[in-house]
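Comments concern the structure below.
For this depiction, one protein chain was excluded, whereas all remaining protein chains were kept in their positions.
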Amino acid sequence: MQANFRKNYYGYLFIAPFIIGFLIFGLYPVYDTVYLSFTDTTIMSPNSAQWVGLKNFERLFADDFFMRAVRNTWLIWLLNFIPQIGVALLVSVWFTSTRLKIKGVGVWRTLFYMPNLLMPASVAALFFALFSFYGPINQFMVKSGFLPEAMHYLQNTTVTRGLVVFIQWWMWFGQTVIIVMAGMTAISTSLYEAAMVDGASAWQMFSRITMPLLKPILIYIFVTSLVGGMQMFDIPYMLTDGRGSPAYSIMTNNILMYSKFSSSKGHIGAASSVGVLVFIMTTVIALGIFYFLRDRDSQ
Amino acid sequence: MLNPLNNYTLKTNFQRFFVYLFLVVILVISIIPIWLLLVNATRSTPEIQQGLAFFPSTHLMDNYRILRSKGLNLWLGFGNSTFISLATTVLTVYFSMLTAYGIAVYDFPGKKPFYNFIVVLVLLPLQLSIIGFYHYMSKLGLTDNYASLILPAIASAAGVFFAKQYLDSMIIKDLIDAGRIDGASEIGIFHKIMLPIAAPGAFTLGIFSFVASWNNFFNAFILITSLDKYTLPMMVKTLRGDVYRTEYGAIYLGLAITIIPIVIFYALFSRYIISGIAMGSVKE
Partner (left out) sequence: MLRKFYIVLSLVLIASFALAACGPTATEAPVAEETEAPVAEETEAPAVDAGPKVLNVWSFTNEIRTMAIAYEGKNPDVDVIYTMIPMTDGEYQTKVKAAVGTADAPDVVALEAAFVKEWVESDLLMDLNELLPYTEELQTYPAVVEVGTNDGVSKAFSYQATPGAYFYRRSIATECLGTDDPAEVQAMVADIDKFVETAAKIHDCGTGDYFAVGTAGAMFNPFLANRAQPWIVDDTLVFDPMVNEYVDFAKMMRENGYESQAGQWSEGWFAGMNDTLVDANGTPKKIFSYFLPTWGLPYVLIPNSTSDNTDTGGDWAMINGPLAYQWGGTWVGVLDTAPNAELAKDFVRFVALDEENLTNWATGVYTNDYLKAIDPETPDDQQQPSGDFVSSQVVVEKIASSFDDSDLAKWLGGQNSYTAFAKAAPSVNGKLMTGSDDAIQRALQSALEQYLNDEVTKEEMWPIWLDSVRNEFPDLVIPELPADFME
């Protein structure tokens, strides 16, 4: 017993590399970002930085630019998340249905998931090529009579935003299907059998049994997707000119941050202030949802 | 009179038809962009300009020649990405397992809060501190250096979270005690007993960290400056730019080269990947 107790202190040695790594590569950068956000540091003159207090933050709210990025990011995320979770629930119910007995569930699922593994940079470049003015989609649309003449898809704010939403949905719904299905198969079939005996309809079973028991999984999906969505960069960056064109319709938080980083003088102080605000916003919402909903659940 | 059972199966069949139809539609949507990419990689630029096609043509080698002739060395990026991804994967898997094992096996004071902290870390948008990370790395002289991309893998919260989930279902206290009686050191037990048993989980974790690192564009884009250190996603950006402009066949082929390895990889290991996703999330 005594020996075991002493052995427990070995745990610290096992977790020590993680803690050291985290302090160096995780915590310090966060501290540095916060620090930079109160200075006017630029890449061009890294050593003449001045403490400017809240000026960077005041400038973010001085015009609509920053809020536009925040709104865009939320909009793009919500518009892809809702159909993503909707389609995933629907498909998962079918796949796990003992009545429908869908064949080849594993194969379907495997194929649906594949886009998730593709390099986002390549996916965006692919869609850029497909939707360019002299590109294949225009040829198809005009030759088959859907459009009277070729259009500049990536100059149209609605189409461009829609494409980003679509690509995000396309890349992520397969993963959501897998997670939701795993949650559904974990629900004991005896619950459904009992409900069937009581004459419950499919919808009743779904809303009274599946959904409540799936709640932790859904929260997990929601929160991880939100955190990822708030940091969206690759697809909107590579799809147009890297600054969220047309008309900043796909300028996300991270694109704004990067554009300040890559501006002519390289305003990394201002870029940090974007990072800090989005970090706070995302963290408060993500952890808030996580703990609020979890606590109620366990009561 | 209709037999209620018949009615039931009729309805089921009817429903089933629509379910399959819906699945096929989604499948087509999922696969068609990838298929078009692969087909266009084999078509010449004039062919591509003439319209859509769903079957490969014969210009694969021509496209490859054009791709190579413009000074962009995709294979260099391929090698760079492979090196970074492998190194990241090794560090992630080893240190995540190590940390998770420490949490799972030892009852040290502060273990609970530490694990909760890791769970919180998984949910934090830490990529948003990239500017500070960049600034700090440039002070250390580590920008344009793979170390800045690889070493953070030592502290992968998501990796620890996954490894902990996995080890919880694996660890047999008796084996550890038996090892101790045999005189093995604590770390020896981890290396010689636990790691071999946990190999499937480690492999799954490895796949995820490899793919994540392979596809990572943002961090490398900010941290790496010289062209001979460019990773594959960064080269895709070049491919999209002015250098290749009208050479559509070559562009598609270049894009295909960036994704084919992952598609093959997936064909081989999809079982691990899919069970891994489910495992990483389903608990509670």
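Each chain gets a letter, A and B, in the order it is written, and its residues are counted from 1.
Rule of thumb we're sticking to: contacts are C-beta pairs under 8 Å (C-beta built on N, C-alpha and C of every residue); 3 or more make two chains touch, one makes a residue touch a chain.
Just so we're clear, the structure is a prediction, and the values are computed from it rather than from any experiment.
Only one residue from A:N8, A:S97 or A:Q139 touches the chain missing from this view: A:Q139. The chain that is not drawn here is touched, among residues B:L72, B:A100, B:L123 or B:I171, by B:L72. Considering the whole complex, the residue from B:L10, B:V24, B:I172 or B:I187 that touches the absent chain is B:I187. Contact between subunit B and the unshown chain involves residues 46, 49-51, 68-73, 75-76, 78-80, 82-83, 87, 91, 134, 138, 141-147, 150-151, 185-188, 222, 225-229, 237-238, 240-243, 245-246, 248.
Taking the whole complex into account, subunit A touches the unshown chain at residues 10, 13, 17, 43-46, 59, 63-65, 132-134, 138-139, 141-143, 147, 149-150, 152, 155-157, 241-243, 245-248, 256, 259-264, 266-267, 270.
We take it that only the chains that are shown with their structure count from here on.
Note: centroid distance subunit A to subunit B, computed from Cα atoms, is 15 Å.
Residue ranges of subunit B in contact with subunit A, taken from their complex: 12, 15-16, 19-20, 22-23, 26-27, 29-31, 33-34, 36-37, 40, 48-52, 95, 98-99, 101-103, 105-108, 111, 114, 120-136, 138, 151-152, 154-155, 157, 160, 180, 186, 190, 211, 214-215, 217-218, 222, 232-234, 236-237, 239-240, 248, 251-252, 255, 258-259, 262-263, 265-266, 270, 273-274, 277-279, 281-282, 284.
Residues 7-15, 17-22, 24-26, 28-36, 41, 46, 87, 90-91, 94, 99-100, 102, 106, 108-115, 117-123, 125-130, 134, 136, 139-140, 143, 170, 174-175, 178-179, 181-183, 186, 216-217, 220-221, 223-224, 227, 230-231, 233-234, 238, 253-254, 257-258, 261, 268, 271-272, 275-276, 278-279, 282-283, 286-287, 290 of subunit A are the ones that touch subunit B when the two sit in their complex.
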